[in-house]
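Notes follow the structure.
Excluded from the complex is one protein chain; the other protein chains are retained at their positions.
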Amino acid sequence: MAETRYTKDHEYIRIEGDTGTVGISDYAQGQLGDVVFVELPEIGKALSKGGEAAVVESVKAASEVYAPVSGEVTAVNAELESAPGTVNEDPAGKGWFLKIKIADAAELDGLMNEAEYQNYVKTL
Amino acid sequence: MRYLPLTDTDREDMLARIGISDIDALFSDVPAGKLLKAPVELPRAKGELEVERILGKMAGKNTAASAVPFFVGAGAYKHHVPATVDHLIQRSEFLTSYTPYQPEIAQGTLQYLFEFQTQVAALTGMEVANASMYDGSTGTGEAVLMAHRVTKRRKAVLSGGLHPHYAEVIRTLSHMANDEVVSLKPDVAASEDILSQIDDSVSCVVVQSPDVFGNLRDLKPIAEKAHAHGALLIAVFTEVVSLGAVVPPGAQDADIVVGEGQSIGNALNFGGPYVGLFAAKSKYIRQMPGRLCGETIDSTGQRGFVLTLSTREQHIRRDKATSNICTNSGLCVLAFTIHMTLLGQTGFARLAEVNHANAVKLADLLAGVEGVKVLNDSFFNEFTVKLKKPAAEVVEVLAAKGILAGVPVSRLLPGAGLDDLLIIASTEVNTDEDRAALVAALVEVL
Partner (left out) sequence: MLNRQGRPTQAGEAAHAEHATFTGNKALQQIEPLIFEIGHHEATGVDIDKPAPFKSRLGKHARQGEIGLPGLSEPEAMRHYVRLSQKNYGIDTGLFPLGSCTMKHNARLNEKMARLPGFSDVHPLQPLSTVPGALDLMLELARYLMTLTGMPAVALSPKAGAHGEACGMMAIKAAIEAKGEGATRNVVLVPESAHGTNPATAALIGFSVKAVPARPDGTVAVEDVKALLGPDIAAIMLTNPNTCGIFEPQIVEIAAAMHEAGAYFYCDGANFNAIVGKARPGDLGVDAMHINLHKTFSTPHGGGGPGAGPVVLSERLAPFAPVPFVHVENGKPHLIESRGEAPAGNQPFGRMTAFHGQMGMYVRALAYMLSHGADGMKQASEDAVLNANYIRAGLADLMSLPFPDHPSMHEVLFDDEWLKGSGVATLDFAKAMIDEGYHPMTVYFPLVVHGAMLIEPTESESKAALDLFIATLRDLAMAAKGNDKERFTSAPHHAPIRRLDETRAARQPVLKWEKPAPAKAAE
């Protein structure tokens, strides 16, 4: 069964085997406001944990999306190009950003689980 | 002081309201000993009349272009600007407004920016244009940086026909950013082999047409070779009027087109303010520098305009912005747009035709002068001649006779061994008498 982990910068990674699907949390999309553009990496790009993976833009803000773990990009959500609003409407589902081949599963240990993340958001 | 509404009584009342007795209490954070007590060592306030006298005297020492036969170009051009233009740009609501950050009370500015972007795109034959740069030269520097962002390469190749000052602006910026620049040597005959410079390491090729010597360049083969190697073609012009007569760079597959728009609507101003035109293929808009105005609707569905794609810009993206540019050339844009609207494509094409006709007439006359050789195969309103004496000296002698003959190449490229070359521009302002005076003076001097 897929498990979702979160970073303090509000990226999520949904883990299915050695593949992780990365996006931004519902809290993050709410803070950003209407998303107008998402810049995605090239497939095959090697990401390192904490490094820039994508950029998400609203009208008045631009935020880097950091890789929750290291690994190679295996897929990106090309639909976001024409429909960036999907990130607002369904961040955890159709609004995903990219898929990554997880290089080191141990890196997941430092991330928050669903309950921890919800508690973390409450403190903000 | 006529510009300051507060009276001494007001000042006292206001200090009392704030709860202090001395204005300097508000300057208490200025470190000890650094607060000036007396006014600085400069003259005291003056009335309008006195200021007019002082500045009038300075202005009076300069030779105005319209007062003499005038053939100076090489990046800035003397054209006639309709009276309507200068009247309209001095309307308070345009002159004293700010960057349209509050679109509900800045639709005037935003709509003319949208009109400007559409005009520039049409003139250059490109898909999108921005709301202007400072001038053609800084715009060209920004175009090179943009090409580096698009291609993720950092090497620019500059044609030897590029205005030497534009090339120097690019080299300055590139040196600071540790980017590579290959500058081809001055190419008076438009015969350089730029194609052989293009390989997979090149980010962009920068080619000017009409070039600084007046030659018209074929951009298409350069675009093809550049694209075959994943590089971009940046097409540059310094005389926007040429676009009324020649094939636009967009039709030759240029990726970025940048140029000087001063000729339309704007005075010579000894070099500024001018207006940089900047256009590109639409797939590159997110890498474009400068402001962009876009169409949208208001909460009742009425069409309106806003600044858009601002996340590229410094006030949001900070050190990751596409450019550090903030202020642009708003009022010069307005002058350009009004003049272009008055011309329309019909008037613009006619203006270009007259410019070309005048330059051809002058070139034909000069070809008959002993000691003058016209070097160009093709040209628009500017060409280069070879003189049998150093051009700078000839220009100086003619200036003393009240004729401003052109720009000696040695002024742009000192030490390049091109001292006998003179760049001559002829626009719609030149009359038969002007041309006759130049020819007669050259006959006398050479």
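Each chain gets a letter, A and B, in the order it is written, and its residues are counted from 1.
Everything below uses one rule, namely that contacts are C-beta pairs under 8 Å (C-beta built on N, C-alpha and C of every residue); 3 or more make two chains touch, one makes a residue touch a chain.
On a predicted model such as this, the values are computed, not experimentally measured, just so you know.
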Request  = Using the definition of touch stated at the top, determine which of B:Asp29, B:Glu370 or B:Glu433 touches the missing chain.
outcome  = B:Asp29
Query = Which of B:Val207, B:Met340, B:Leu366 or B:Ala441 touches the chain that is not shown?
reply = B:Met340
Touching residues on chain A - with respect to the absent chain = 33-34, 36-37, 57-60, 84-85
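The rule we apply is simple: only the chains that are shown with their structure count from here on.
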Query = Using CA atom averages as chain centres, what separation in Å is found between chain A and chain B?
reply = 44
Ask   = Considering the complex alone, what residue numbers of chain B touch chain A?
value = 286, 310-311, 316-317, 320
Ask   = Where on chain A does chain B make contact in their complex?
value = 36-37, 39, 57-62
